[in-house]
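Excluded from the complex is one protein chain; the other protein chains are retained at their positions.
== chain A ==
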Amino acid sequence: MAKDDGPQSRDPTKALEYKEKGNRCFQSGDFKGAHSFYTQAISYDPTNPAFFTNRATACIKLQDWQIVIDDSVQAIDLQPENMKAFYNLAQAQIALDHPGEALSSAKKAHELCVKEIHSGGKGGSSITVITELVLRCKKEGWEKREKARERGRDGLNKELIELLRRECEKEEKELVTEGRGDEVTDLTREYEIKIEELKSTFEMAKIGNEMERKKKVPDWVVDDITFSVMFDPVVTKTGQSYDRSSIMEHLKRSPTDPLTREPLRVQDLRPNLALKAACEEYLENNGWAVDW
């Protein structure tokens, strides 16, 4: 919650004046100043979601992530279809290392942005940055899962070595009690070989895993305009798919099909759901491809 929710009486006009002052500070790069003017605006009118999203945007610059989250949640409460609030929220969640939550916020922002595109709203122009954010969330989520897998494997490796050592000691003692102490050296060597074998097997698995990442990214996940992995492929009547964000950038400049140069409008684009699902699945296992 906004900490400066003081006992002031409501005054939406005054609130808007403070918001304007905040915007001016923001534009000149004074994010602290912007933050305090937006706080004033909120204190005069805590019902306007724009004040919260603006303060959150200033706090992204200040890297004050908790305020970004609180203000975004507040803005979404006031206006559930608030694209900018979801976009801000996703950035804070990713900064706080919650890529799963960040991904669902970013996807929601993307969904609202596509709606804006179709209704002609100005939020439609954010499609490129939102798509980039979705892909970043996917990559960071994959990295986190990958690290967990690696830790799991390292742990298993250590555990198995420990078990082999204990078994070795146990058998050594048995040999000694049986009066076969001269066989201890052979036994120790045998176990050392086993442990080395185990270590190199785990090492090979690790190398194999890294090789996997250097594989070529398949053409079907790659957008022909940006050469990046697609998140929301849309298809034109030629049958060629592009990511919605990049074909939108192209259509802004030239309303033509990139392949045939025939007229092409935003409303002619159709989602390619099967390819979208395939791209999602691909990224699930190959998050590295975002930075390829």
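Here is the rule we go by: a residue touches a chain if its C-beta (ideal position, glycine included) is under 8 Å from a C-beta of that chain, and two chains touch if they have at least 3 such contacts; residues count from 1.
Criterion: contacts and distances are computed from a predicted model.
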Matching the hidden chain's UniProt record against "Cyclin dependent kinase 2 interacting protein", "BING4 C-terminal domain-containing protein", "UBC core domain-containing protein" or "Pyruvate dehydrogenase E1 component subunit alpha" returns "UBC core domain-containing protein"
Which residue from A:57, A:74 or A:228 sits in contact with the chain not drawn here? A:228
Sole residue of A:43, A:57, A:246 or A:286 that reaches the chain not shown, by the stated touch rule: A:246
Missing-chain contacts on chain A, rising order, are 128, 224-228, 246, 249-250, 252-254, 256, 258-259, 261, 292
